[in-house]
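Comments concern the structure below.
Entry: subunit A
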Amino acid sequence: MTSTPLDKTAPLGKTRLSHTAAFWLAFWAVMAALIVAPLVLPEFWSGFLTEVLIWGLLAMSSDLLIGYTGIVSFGHSAFFGLGMYGAAAALLLVKPANLWLAILFGLGGAAVAALCVAYFSTRLRDIYFAITTLIFSQIFYVIIFTWTAVTGGENGLIFHQPHFTIPFLVNVPFNSHSMHWFVLAVVAGSYLILRCVTQSPFGMVLQSIRENEARTRAIGYPVERYKIVSVMLSGLFAGLAGVLYAVQKEFAAPDFVYFLTSGEAVIYNLIGGVGTLVGPIVGAGFFQLARQLLSQWFGDQFPYLIPLGILFIVMIIFLPQGLLGFARRWLNR
Partner candidate 1 sequence: MSEQANSAEPLVRVEGVHTYYGKSHILHGVSLTVGAGEVVGLLGRNGVGKSTTLKSIIGLVRPTQGAVSLNGQAITGLPPHKLARLGIAYVPEDRRIFRLLTVMENLRTGLDRNGVTEETRKALLDKVFAYFPVLAERRTQAGGTLSGGEQQMLAIARAMMLEPKIILLDEPTEGLMPRMVSQIGHIIEALHKEGISILLVEQNVPLTLRASQRIYIMEKGNVRHHCAASALDVNDAVIKQYLGV
Partner candidate 2 sequence: MGAIGDFIHSIPVDLLIIQTINGIVTGMILALVASGLTLIFGIMDVVNFAHGELFMLGAYMGVIAFATTGNFWLALVLAALIIGIFGAALQILTLRPLIGRDPLNTILATFGISLVLQNYALWQFGPVARKISEPISAEFTLFYLQYPWYRIVIALLSGAIIGSLWLFLKYNKFGVWIRATTQDRVMAQAMGIPVPWVYTGVFALGAAMAAASGVLFAPFGGVDSSMGLQWVLEAFIVVVVGGMGNLGGSVVAAIFISLLEAYAAVWLNPSQAVIASFVVLILTLLFRPTGLFAAPK
């Protein structure tokens, strides 16, 4: 009887160690592949991969809200859009165009939107909140679309890509390779930060809110404050994705602020697997790849959203855990 407790701790220690080891092994393996990719792939696919990473970041930010806090939000187009236009503002207004300023402005814009959404998140429940965030994206869309003098209206804004600068050390223009590595660094860094957050005590409280908000509040946690922080974080990372997009593509357009962009982020999230952080990136990749392949096989006019949309619906019914969730169960992790 007394030997059993001792026996129990040893295997537990081993499993915890090997789990962390397995994670870092997998992480660096994937990173290695992604770092090498632009050197090996043709130009088109390299740029494609960069874009997937950006959409993945957007979807990941959405996952923090949906997968971990249990809040459905369609507001990510607003965060993404403001990040995009914020960066555009910095790159157009301040000469010489500065990368870090663009990031700062973009995050600032996204933060403003996130504050408004965060306020509503504490006062409205589920469906009302979801609809409000949708309307919110539309408000920004209408403003951006019609305020042509400032935002370029329908045509959006065009600007030049800034150099990659570290003060006093480096000042080089991007090429498609270095842009890819920059985006990869930002997205990977964001992923690690978000992973840290979701596995921290803070993250545990978020998940408890998702499971049972009333009980979490009854235990004594200031649920409102947690929600606000969650929305702010989500908004900031979504805005960061917008900044990256603007910097990579050198333009900002109102289309991305239309609420459908939020919808797509949620779709990537679900296809990949909610509540996994990595899932959304996988989902974004899967979706974009499918879309690319469909248009290559069937032509540009092919309505790729019809089969993809049907797949999405089928997945909701039969595989709500997403691709990653399915894989996880299959591997019996």
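Going forward, contacts are C-beta pairs under 8 Å (C-beta built on N, C-alpha and C of every residue); 3 or more make two chains touch, one makes a residue touch a chain; residues count from 1.
For anyone wondering why these and not others, all candidates are chains of the complex that A comes from, given by their letters.
Everything numeric here is computed off the predicted structure, so don't read it as measured data.
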| field | Candidate from 1 or 2 that touches subunit A, complex-wide | value | 2
| Of all residues in subunit A, those that touch candidate 2 in their complex | 66, 72, 120, 123-124, 126-128, 130-132, 134-135, 138-139, 142, 145-146, 263, 266-267, 270, 301, 303, 305-306, 309-310, 312-313, 316-317, 320
